[in-house]
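Okay, structure first, notes after.
Only one protein chain is missing from this complex, and each of the others stays in its spot.
Our next item is subunit A:
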């Protein structure tokens, strides 16, 4: 069953194959029908409410948001082409994600395998993790200016901690038996790290990467919010400044689509890299 269903329990024990496939397909169709219906009901009631009861100035309405999106994509935004804004935000998020994830994985694994370094670093990591990281966005703007690097730094910091703790835990929980076995078979310290520790930690690391790209986007958008000359965060901030609720929603929708696309990419990579896992413990168990 696909990863987008909440429960995969199917209690019928014996049934011939084709009937099972049919039942499953019907169930899927039903799930989708209900989803689509829910969205339609929600949009229509919002539209009606905004038309007759509530003030669309504050709450906007679906048609206005759709109109704004069409505007942005056909005529462009106040700051130039929408694609430029998306490209800038995406570039910042991806760069921050890659750097932060790499740093998190490397440092997590190194500290996870070295008790001494972990003991030394523990209070610093804890303190750094306790800093409200969004505040750093302002600091980075002072340090790196209004360009991309300050946003990349914000995204990186958010991603780093999410990934670090999982990589650390993953490197720590490596099966003792596997390590001993590899040592007996002749593995050097480095070979041990590469062939046992990193693969064991990979499931842990992927678990964090799912939320980490979301953090990277948050970092980029908040950074742009704080001060920028391009990007989706700037669009949203500008919409806020001009009391343009539809613009805020439109920016939100684009950001969400980006996050979902990234999530899909990460899930695909995960499925490929972790195909050795038994299906019950694999991606199907997630929401």
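Assume a contact is a pair of C-beta atoms (placed from the backbone, for glycine too) under 8 Å apart; a residue touches a chain by one contact, two chains touch by 3 or more; residues count from 1.
One rule holds in what follows: contacts and distances are computed from a predicted model.
Missing chain, UniProt protein name: "Mannosyltransferase", from among "Carbon-monoxide dehydrogenase small subunit", "Nitric oxide reductase NorD protein", "Mannosyltransferase" or "Lactate utilization protein B". Touching the missing chain, out of A:31, A:118, A:182 or A:253, is residue A:182. Annotation: of A:47, A:195, A:238 or A:267, A:195 touches the absent chain (contact as defined above). Interface with the hidden chain, as seen from subunit A, comprises residues 175, 177-178, 180-188, 191, 195-196, 199, 202, 274, 276-278.
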